[in-house]
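Heads up, one of the protein chains got dropped from this complex, but the rest are sitting where they should.
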Amino acid sequence: MTVVAPELLLNATDVAKHYGAVVALRSASLAVRPGEVHALMGANGAGKSTLVKILTGGVRPDRGTILVRDRPFVARSPAEARRGGVVSVYQEPALIPDLDVRSNLRLTQSPIEATRHWLAELGLPELSLADLVRDLPLASLRIIDLARALAIEPDVLLLDEMTAALPANLTERVLEVVGRQRGTERSVIFISHRMIEIAAVCDRATVLREGETVGVVDVTAGSENRIVALMLGDIASDLPARVAAVAASANRPADVRPRLSARNLSVGTKLSDVSFDLFPGEVLGVVALEGQGQDELFDVLSGSERPSSGEVQVDGAAASFRHPADAIRAGLVYVPADRAEALLMQRSVRENIALPFSTRFGAWGPIDLRSEGQKVDAAIKTLQIDTRAASEVRRLSGGNQQKVTIARWVAGGIRTMLCFDPTRGIDIGTKQQIYALLRDLAAAGTAVLLYTSELKEIQLACDRAIVIFRGRIVAEIPVADADEPTLLRAAYDLKPDAVMPEELAAETMSAEAAGAEAAVADAAVGAVASQAGSGGTQ
Amino acid sequence: MTRPAGASTAGTAGVPRSPSATGRNWRQVIRDQPLIPLIALLAVLVVVLEFASPGIVNANWLGTTLRSAIPLAILAACQTLAMLTGGIDLSVGAVASMAAYLIGTLSPSQGPLVAIVIAVAACAIAGLVNGVGIGVFKVHPLIMTLGMSLVVLGLMSVYQLAMVQQGVHIVDALRFVGSGISFGFLPNSLIVFVPIAVIIVVGLRRTGYGRLLFAIGDNPIAARLAGARVWQVHVALYMLSGILAAIAGMLLSGLNNTATVSLVEQQVLPSVAAAVIGGTSIMGGRGGYAGTIVGALILTVVTTLLNVLEMPEAVKQILFGVIIVVVAAAYTRVSGDS
Partner (left out) sequence: MTASSAALGSRRTVVTTALAFVRRNGWTVALVGLLVAFLAITKLLQPNYGPAGIQGLAISILPIGFAAVAQAIVVIAGGIDLSVGSIMALASVTSAVLMLNNDDLFGVGVVIFVLLLGLAVGAINGALVVVTKVPDIVVTLAMSFVWAGAALLILNTPGGGAAPWLMAIISGPLGSPWLPKALIVLAVIVAVVWIPLRRSTFGLAMYAIGSSPLAALRSGVPMARSKIVAYALTGFFSALGGLALTATGGVGAPVPGSYTLQSVAAIVLGGVSLAGGRGGVVGPIIAVIILALVRTDLFFAGVDPNWSTAVQGAILIGVVTFGSLVAMRKVRA
């Protein structure tokens, strides 16, 4: 092989890993210089998470060499990875819920004073080490995890979607602290879906596609497009302009009754006074930043939670749901974002799709296997599910799993579908199929309520969009006007003459010392902008 | 004992299985068709038994083996169904004993039919309480059924005191069904067992309720989101378990020609063992009853073998334990690819 360049802090070459017949990593390489913040990029299924697992001691590679400071790096556990110089901050914090913070630090033999120092730097100076971890919010846990990792002073710090669950002010602090690692003896491997963060803090980016390293890019202004192009490869980098051009709402007769109406719905302090109508044959988009009450809205409509006031109407009649079964009987079916919530991982595709057929007490009896088979096969065909690994759903790819959660409802015939971020974490090809399916369903008369974290999807799949901010509907936007800047402004409840969010964000990221308050808002805007951008390119 | 193969993989129709190494195929066979190696193990044990005591394997042996395996298999049905949902029913011993003892004490005064109805009703109520505790109040099944077994045992001890001068009387019909053997090799208890076995084996695959048991064991949140009222499934499950336990208790009292408040207690752990050996995962979502039946047969044959070898009770117990660990470990190795 090639002679290892001495100036590299971490050098992984030709790393491969397969699970049975599935190749997760074909030949990945990653070269990180000292004092560098290095982005690791790749679409879902590109092998990014496998490479991360190898670097953190989660799995062992079949092939390839990894050197850290020119020493062979072999990690069979996170503890060994740490001894080898690689410490990582995971998406789920590695903190023990039933111990207090101090005990967690003792458990990992982390220097307490240094951790305190970094906690203060990261914006949590007030945190009490006596707090039980399970009583703390997720954002604080991630910060504690990061502070602890920084305190250990590893050669390589691996940050996996570090900013995902953070509010804007903490995101800003994290990016600032990460940026400060530049030019030191140590390096950071930075993984994020938010392009704007990559642009703000990273020096170089390694791009993976289909298990191979397809390029290393110097991160400069404008390199985002190149990164995206590398990530996408042959797949068309831009999505079709519109799956179905006709907005149903435009030519809806005036006397059509709404399929589903929310009337002054409130849930505690999370959702207040929300009213809207959802008509048959339309896809109504819901736009909101993280945690603006959309979770509660969908929980209420799907029967998982009861509103503290207000009313849900189905076909004009008041409906009260005490259980998801009630909502399903009223024709409201729910596709959650988290597939682990929806699927029976050890059971077959068929059983997963047929599950709603047998949930009613009246359906406990014998199953008509032939009619079930027909319905299931039809749904599999509609959704184009790859059934090669159909005996256990857990062996399907993420995209196929998501299709199964939708097929379940398509198989029984649907009237109203509530989709909560159905394209989260799946590949672009599957995303397109799901948009097309939503349009087809709407064309057949189904009413669809679609929350999506990718603003681009609104114009692709929806007829109009409502925007929720702090639990209230702040705007209703027809599809023609629902371009990303408009949606983004609305999502922030900004005045029409406000500065474009992208510009705002870009300014903040480059400017080191922005006013605290402005920085808070701007970083958050940046986060959303990048979320919107990650769905595809402009 | 044939098994409707491929019922769960109908979605793959027309799609060729991807070729893979023979080692994988071998593992796949065990994972997808655990019955084949189980039956092979049973056959090996029978051969060993014949070697240990030439001539023992004959029609009469078959009859007595089946006769003692059947009550165990019925108790193991309770465990199989509960384990599919991620639960367990440790109250089957106390509940089955209660059925036997109630019938034994009530039949002289009330007549056998009324006694049986009362006994089954009592067992169903115990199961109902289990189901409500587990399904509605979310009590851990281990704790709930353990507590229930204490309650039932305690109540029966009190009842026993009231009945002490009465003595127990084993209903003739139960003795006939529980211990009789027809044609030299067919235990009469097959009359009861065959319908139960068929209903459970087929029911698990081809009824909505069977699907729900698997679904709840695999992912209760998903089952709920798909519209299942999980508590209903639990209540029905543990009531069913109570009734099955009652049937096993009746058969055992007929077989042993006696009824005490702790008649079945010794069979509780073997019933769990039979389900585990049969390939049902105690974590839920995976398994079936056909394997459990073979598991019960294996345990019965092992017992006979050890008796033939004149092993002390102690060695028998030790071997029992070792078998469970080894078989369970083999399953885990084969099915766990995570």
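To keep things simple, chains are lettered A and B as they appear, and every chain counts its residues starting from 1.
FYI, a residue touches a chain if its C-beta (ideal position, glycine included) is under 8 Å from a C-beta of that chain, and two chains touch if they have at least 3 such contacts.
In this text, all values refer to a predicted model and were calculated from it rather than measured experimentally.
Within the full complex, the residue among B:Gln166, B:Ser182 or B:Gln317 touching the omitted chain is B:Gln317. Among the residues A:Val23, A:Ile96 or A:Ala229, only A:Ile96 touches the chain that is left out of the figure.
Taking the complete complex into account, B:Val276 is the one of B:Val168, B:Val276 or B:Leu297 that touches the chain left out. The chain that is not drawn here is touched, among residues A:Asn11, A:Ser29, A:Asn104 or A:Thr387, by A:Asn104.
One chain of the complex is left out; on chain A, the residues touching it are 56, 77-79, 82, 90, 92-99, 103-104, 106-109, 132. As for the chain not pictured, it touches chain B at residues 88, 90, 133, 137-140, 142-144, 146-155, 157-158, 160-161, 269, 272-273, 276, 282-283, 312-325, 328-329, 331-333, 336.
In this text, only the chains that are shown with their structure count from here on.
A separation of 45 Å divides the Cα centre of chain A from that of chain B. Residues of chain A touching chain B in their complex: 19-21, 302, 304, 323-325, 328-329, 334, 336, 340-351, 353-361, 363-367, 369, 373, 376-377, 380, 387-388, 390-391, 408. Of all the residues in chain B, the ones that touch chain A in their complex are 7-13, 15, 18, 20, 24, 32, 206-209, 211-212, 214-215, 218-219, 221-229, 232, 236, 285-286, 337.
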